[in-house]
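Scroll down for the structure; my scribbles are underneath it.
Every protein chain but one is kept in place in this view of the complex.
The first chain written gets the first letter, and so on, giving A, B and C; residue counts start at 1 in each chain.
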Amino acid sequence: MNLPLLWIIPALPLAAVALNLLFGDRLGKRGTAWLACGAIGLAFAAAVRAVLHLASLPAEERHLVEMAWTWMRVGGFHADVAFLLDPLSAIMVLVVTGVGFLIHVYSTGYMAEDPSFRRFFLYLNLFMFAMLTLVLADNFLLMFVGWEGVGLCSYLLIGFWYEKQSATDAGKKAFIVNRIGDFGFILGLMFVVAYTGSVNYERVFAAAPHVFPAGAATLGSLFSGAGLPAITIATLLLFLGATGKSAQIPLFVWLPDAMEGPTPVSALIHAATMVTAGVYMVARSHVLFLMSPATLEVVAIVGAATALMAATIGLAQNDIKRVLAYSTVSQLGYMFFACGVGAFGAGIFHVMTHAFFKALLFLGAGSVIYGMHHEQDMRKMGGLASRMPVTHATMLIATIAIAGIPPFAGFFSKDEILSQAFATGHYAVWFAGVLGAVLTAFYMFRLYVLTFRGAPRFDEQAAPALHDAHVAAEHAAHGHADAHGHGADDHGHDHGHGGPVTESPWSMTLPLSVLAVLSVVGGFVGMPFQQGGHVLERWLRPVMEGGGVAPVPVHELSRAAEWGLIGVSVAVAAFGIFMAFQAYLANPGLATALRARFAGLHHLLENKYFVDEFYGATVVSPVHRFSVVLWQFWDEVVVDGIVNGVGQVTEVCSGILALFQTGNVGTYALFLALGVLALFLHFLRS
Amino acid sequence: MAALMNNDVFVVALWAIVKVAIILGVLLGVVTYLIFAERKICGHMQARTGPNRVGPFGLLQTPLDVLKLLFKEEFIPAEANKIIFHIAPMLAVFPAIVTFSVIPMGPPPMFVVTDVNVGLLVFLAMSSLGVYALTLAGWSSNNKYALLGGLRSSAQMISYELAMGLSTIPVILRSGTLSLVGIVDSQAGTYLIPGTHIPLPSWGVFHWYLVLPFAVFLVCSFAETNRAPFDLPEAEGELVAGFHTEYSSMKWAMFFLGEYFNMIVICSIMITMFFGGWHGPFMELLGPVFGPLLGLGWFLLKLSAFLFFFIWVRWTFPRLRYDQLMGFGWKVLLPAAILNVVIAAAWLYWRAA
Amino acid sequence: MVPVLFLGFGALLVATALMVVLHRNPVTSALFLVLAFCSLAGIYLLLHAEFIGLVQIIVYAGAIMVLFLFVIMYLNLPHDVEHGTHIAVRRGIGWMVGALMLLFATLLMRRGWAPGPENAAMIGQEHGNAAAIGRELYSRFLFPFEVTSMLLLVAMVGAIVMTKARRPAGEERP
Partner (left out) sequence: MIPIGWTLALSAAIFCIGVVGVLVRRNALVVFMSIELMLNAANLAFVAFGQQLKSIDGQIIVFFVMTVAAAEVAVGLAIIVNVFRLRETVFVDEINLLKG
């Protein structure tokens, strides 16, 4: 089998974008859908082919680099546009293309009513291109290109319904917050380049242990800032970038708002793929991180804190998508503290499984919202199980998976993370993880129960009226495609808008089923208790053990201990689930009682710890005031003053000089002749 | 006197003066009877007999006309630019006469006034000066028709000079010199048509790559001499009499003189370039004294043939329209001439290689 | 005899050039200029530059000046009216500058001249320098020659485009 054409994988979506731009208006919705999905499908096929080829190689040779062209060559520094396929990027590329394909298919159904159908798929394909570039890049610079590309696409897609103020605001927020992270990423990149003189992964990781001055910084020295080694700064900056992209403390605020975008976007970008880019980046440059234990500590703590915090917030949200958003944040937190405790493999594992069930959850939620005529408030749902059997079943699977009940995918990855944390002696982090697990199980099942079980809390007969009222409301609140897709009255939707709540079309349920299957079996690659680690571990080993950096010390756990841990996590998950059923199904009084008891806490959680307000007070408004000063003083007075001054000076001077510009040729000729005379004189005197 | 005779510069100058005097005298006579011939010929072409009253066969007609013109009252329009009005007719005659100084009318050195090594250029220069006569005449006589005629003539002559000059280049390429004598020498003798045994005089026109140049040159020569069908500067139908509307008596005669001089000159040049000049059969037989004379005879014979041809054309063809004239000059003759140059150059190069 | 001719032609040249500048009637100036060019051609002949001399007549007298005359007549220009103080002042200045320049030039030329590099013999004098010039043009000066041809072409096109009669707006140029 010849070299796998790596470049074709990102090229396909790009080609789709180009075609869509050029001929989109002639293709019509069907054509556009086929084009977009076809491109991604082919990309998926190509990825599978490439990965198979990779797998066919012996373990230590699993490192395919495909040079497209030399991008820039400045002195000693040079960067290529080259693609790298190794076990790590293989997993990512498979997840991205596979889940991406499913979500594309789903979108064809979900967005069917949207007038700017074409634009949606344009952005979606563009995002796929950027994401694949990010994943397949073989150097940090190209990765950064993809990094920025996905950022742009996420901005475009969050603000997809740009006639809605909240959407555009959310888009801007996402973009700006990401910029902060990207800034950190750039700085970290500069550090790396400055020390290793290269951006290519191989060279960087090969050079890093030698060029970076040794000297492990402890957590303490971070705060004292005394004698901080370059590697720590570099990795911290890179991690800042990761927090931006992957919505970790302190930069997680944009992700919940990002739910303003269409649900498939939330599923693809803000659950499955883009937000995991940070994790991927950290895992990719694990060599650097391993060289700086302090950073690892930071990563672990931030991850755990995020996991816990987001989970707690998730408890009190009522918007179905927001709950999922916060659960995403918390799951990302898990991934990060997996990386933090040195279990990069586990982190990637969780990325994969999470991609499956979280995508499934979002798509299911989308299906629910679709069926509920764009109702997102869980308090207005309930009892959908009978009406949307497929959605219900798949959602249930996903919920169990995320809650971490064996043998579903979520269990394996989460359990591995926790056990790793325990094994490496991060007990506090481990405890936080466990606590997070309880909460996760609780709020996820709260979501499930509120949505599917119990008595319906919506008036089906009054649905049209409700809907019509709702359409008006949507404009202000979370109005969707059809808010402008059709006016107040035309209900020409194939799923009978305002009619009884029904199951979604196959184009939406099919991906749900596939993802459900994946979230069931997806975890088996990580089956524990195998000699020499489980499949995924062995697959990733060539990458993770590349670079002569000692991994985080792990004192081997006894079989009993492992069972114990498993038991604990299963138990806590079960407890959470039980509590959820109790509180929201068996005796609803409990929930209200709890809410009454901890009113203050609930208020705090409902308002997401006032983080937004905090940032608003501490960052946004000072910056705003400062920029006002800049505008009114610096720009209008100083800069404009200089500019106008230059202009006036020029005007005056030219006014003087213009006296010579009589416009009379004779005068010019006279001056010329006088000049000649002067020359003559000069020669005569010399 | 003897000292003078030994001073060769003086001798050359003397000879030149003598020859010029002869040529002038002869030319004046020739022109007089050329006009007579023209009237006769056109008469017969139009089925009349032409002048036949004055003297035997009307032979005295034109000399007496000249006499009449000499004694006629001279009229100078008001507001005319006197000086230029006077100069213009002379300018009509003078370039033609100058050109005669370089035309070999017979075997040198006897029948050549001077042999300058850029004779052809002299001819071109003089013909380009010929413009002034008409232009200035038209302008100075302060008359719309005259001015129009002058403008026309200047535009027309400049346009056709280009084609004419270009059409001489193949000849120069062939003979490799600008001297008219040299050009004539290069056409001496005969050559066999390739593949046959038919001898041809190796005159220019008998070489295939010089036929088209000859055609172009011929047409241009009509335009240069302002003769029908290119006589737009004096198109009596549109401009009363064109540039010489206001001219009368001897000045008017001068223009005629100039026209016929130019005609003779251009015919001689054509003969020199394309018809072997004074070359012709039987010259060797007559020996060193009479042979040259015969050469002169050949030259005059060819000349008269050409002059007849000119007259013939004048009374045969209708006048062109002005735009036709320009279009023809720029869009047909000029490209044709350029084509000639390329073809001839390529052919000669190929033959030399 | 040659020096005599030179002096004669030179005097004629200077006189006619002066007349060009002095005469108020553009047509007369043009004619004097023609005369000047002809005498210059004569001087060229005396300097053994026959080719240049005759090209001078053909190009300048035969083409360029005719063009001038044509334009003057086409514009139908009268005598130039040149009165008024500032014109007088300018005339004064002009003549002064000219005189100064001539003075300086003569002063400069009065100085010693460094003898330039002398070629062994004037190239191709034997059969007219036309041949020599042609040889040089097509060998050493081939590129400038071609460039000049291009220049002429451009100038021709430009002149045609510029003097094309304007059409009323809206109507397209063919």
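Convention: contacts are C-beta pairs under 8 Å (C-beta built on N, C-alpha and C of every residue); 3 or more make two chains touch, one makes a residue touch a chain.
Model, not experiment: these values are computed from the prediction.
**Student:** List the displayed chains that the omitted chain touches in the full complex.
**Tutor:** For the complete complex, the undisplayed chain touches A, C.
**Student:** Touching residues of chain A against the unshown chain: what are they?
**Tutor:** Those residues of chain A that touch the unshown chain are 654, 657-666, 669-670, 673.
**Student:** Would you write out the residues of chain C that touch the absent chain, in ascending order?
**Tutor:** These residues touch the chain not displayed: 2-3, 6, 10, 13-14, 17-18, 20-21, 26, 29-30, 33, 36-37, 40, 43-44, 46-49, 51-52, 55-56, 59-60, 63-64, 67-68, 71-72, 74-75, 77, 80, 82, 87, 90-91, 93-95, 97-99, 101-102, 105-106, 109, 113, 116-124, 129, 132-133, 136-137, 141, 144, 148, 151-152, 154-156, 158-160, 162-163, 166.
In this section, only the chains that are shown with their structure count from here on.
**Student:** Expressed in steps between touching chains, what is the minimal separation of chain A and chain B?
**Tutor:** Minimum number of steps from chain A to chain B: 2.
**Student:** Let me spell it out: compute each chain's centre from its C-alpha atoms, then which one is farthest from chain A's centre?
**Tutor:** It is B whose centre lies farthest from that of chain A.
**Student:** Grab the C-alpha centre of each chain and report whichever is closest to the global C-alpha centre.
**Tutor:** A
**Student:** Can you check which chain pair, B-C or A-C, has more C-beta pairs in contact?
**Tutor:** B-C
**Student:** Taking the mean of the C-alpha atoms as each chain's centre, how many Å separate chain A from chain B?
**Tutor:** Distance between chain centres, rounded to whole Å: 95 Å.
**Student:** Would you kindly tell me how far, in whole Å, the mean C-alpha position of chain C lies from that of chain B?
**Tutor:** Averaging C-alpha atoms per chain gives centres 28 Å apart.
**Student:** Return the distance between the CA-based centres of chain A and chain C, expressed in whole Å.
**Tutor:** Averaging C-alpha atoms per chain gives centres 79 Å apart.
**Student:** Of all residues in chain C, which touch chain A in the complex?
**Tutor:** Listed in rising order, the residues are 90, 93-94, 97, 100-101, 104-105, 107-108.
**Student:** Please give the residue numbers of chain A that touch chain C in the complex, ascending.
**Tutor:** These residues of chain A touch chain C: 666, 670, 673-674, 676-677, 680-681, 683-684.
**Student:** Taking the complex as given, what residues does chain B use to touch chain C?
**Tutor:** Those in contact with chain C are residues 9, 81, 83-84, 87, 116-118, 121-122, 124-125, 128-129, 131-132, 135-136, 139, 147, 150-151, 154-155, 157-158, 161, 165, 177-179.
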